[in-house]
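Apart from one protein chain that is not included, each protein chain of the complex appears where it belongs.
Let's look at chain A:
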Amino acid sequence: MMKISDVKDRIDKEGIVPIVRSVIKNIKENDVYNSFLELNEKNAIKQAEKLSDEGNNDKPLYGVPVAVKDNIAVKNMKMTCGSKILQDYISPYNATVIEKLKKAGAIIIGKTNMDEFAMGTSNEHSAFGPVKNPLNKEYVPGGSSGGSAASVAGNLVPVSLGSDTGGSVRQPAAFTGTYGLKPTYGRVSRYGLTAFASSLDQIGPITNSMDDLVSLYSVITGKDKKDSTTVDMHLDDLNKLKNNDKKYKIGIFKSMLDDDINIKIKEDYYKILKNLQKKGHKLVELDFDKKDYIVPIYQIIAPAEASSNLARFDGIRYGTRKEGTRSKEELVSKTRNLGFGEEVKRRCLVGTFVLSSGYAEKYYKKALIARKMIKKELESKFDSVDIIATPTTPNLPFKIGEKVENILYMYKSDLFTIPANLSGLPALSIPLYKTGDFYTSVQLMGNSFKEIDLFKLGYEVEKITGGKK
């Protein structure tokens, strides 16, 4: 299991450049998961040489190789977003998170595979082939940040960045036995992240340990004048997280667990709660009467925003273009048909429909009102609890191809992750116990900007389970 501390130990002994070369060589030889779409070989080595010459190893991520989801802009590298429509598009600039990583001494190793435009929960909707779960290559790694999760779970890199709109960092983290965080909306700049649903998207880390998750989080957060939705929020002192004395009130939504949840997931969820209770934390049972509306609300708002955000991909200014057309309309419509996959077309259709004249009031506006109701209800729970705990997913990974036609199954599997996106709250997925090839996971959700509580409790969970082996 690759962690930042392992890499840093090796850098101390061997130097940055040999380590970066060795990581790249390992990826070339052992990425049987199809997790990487492009390696940043020349620039990564150049960057390593520069860092080595500078000799300043005080930087927090000095020499640490990082994989980046392919919807986050890295200058002079392709940014395909997992789509044919951008298959040759090269980004002319760095996303803010990339600038921050580089400033912290990290090495951008490569871009990872993903569901097309971040729309998916299994990484089977990439134009460049599905990603395979390193825990069992016949199974999906989850999505849409499947490549990022697989690169960490497969020990190709110690840490990666994904993006989370309805669970796309946390769910693949759960499926691959890694740690995944969706920060509070506004903690991390979205400048340079290809927008799927702008009011829901957040960039988040995927790692093999709590230490690494906190390290990466502390580097990428912060106000950014290029993203007016970011906040100027004090970053808590992250040094005193491990030996936590604070006893939390942990809310559980028992009614949500009556649904069709995998039995092992349920067992391990109750097991970890019992263990936390023994440590002095209090469990509080909560109601959530609007749970049946969570996924429908999301499946109106997210496609609506996506249909607007994806309107820019028309083949005129950049990207794939269908040649030999006879008018602007034909160029655009044929390019988009050629360039977009089935799931993207489906979401554009639904999204445009719910925004269209005669239907916008019934669907989109109603969903926005319902969203506020969900947010109000969730926030009110934090009057009586500090953290809400749920399983991250209702199901364990499934075989590649098994569920790809079952759209509603895929959508409903985001039941536990979506509320955090709708409400802008932070949520952390932590692996629990091994079951067969896979891991069960727990999700901790906190109030706005209360990542520090998630980390403190997260460290305790890691201590109880022994962490990932």
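Quick notes
Assume a contact is a pair of C-beta atoms (placed from the backbone, for glycine too) under 8 Å apart; a residue touches a chain by one contact, two chains touch by 3 or more; residues count from 1.
Quick note on the criterion: contacts and distances are computed from a predicted model.
UniProt lists the omitted chain of the complex under the protein name "Asp-tRNA(Asn)/Glu-tRNA(Gln) amidotransferase subunit GatC" (options: "Molybdopterin converting factor small subunit", "Asp-tRNA(Asn)/Glu-tRNA(Gln) amidotransferase subunit GatC", "ABC transmembrane type-1 domain-containing protein" or "ABC transporter ATP-binding protein"). In the complete assembly, the contact with the undisplayed chain comes from A:370, out of A:64, A:256, A:370 or A:387.
When the omitted chain is restored, the residue from A:51, A:173 or A:297 that touches it is A:297.
If you put the hidden chain back, the residue from A:3, A:336, A:450 or A:468 that touches it is A:336.
Shown as candidates are A:155, A:218 or A:352; the residue that touches the absent chain is A:352.
Listed by residue number, the positions of chain A touching the unshown chain are 90, 92-93, 185-186, 198-200, 225, 228-229, 290, 292-293, 295-297, 299-300, 307, 311, 314-318, 321, 325-334, 336-337, 340, 342, 345-346, 348-350, 352-354, 356, 362-363, 365-373, 375-376, 407-408, 411, 421-425, 448.
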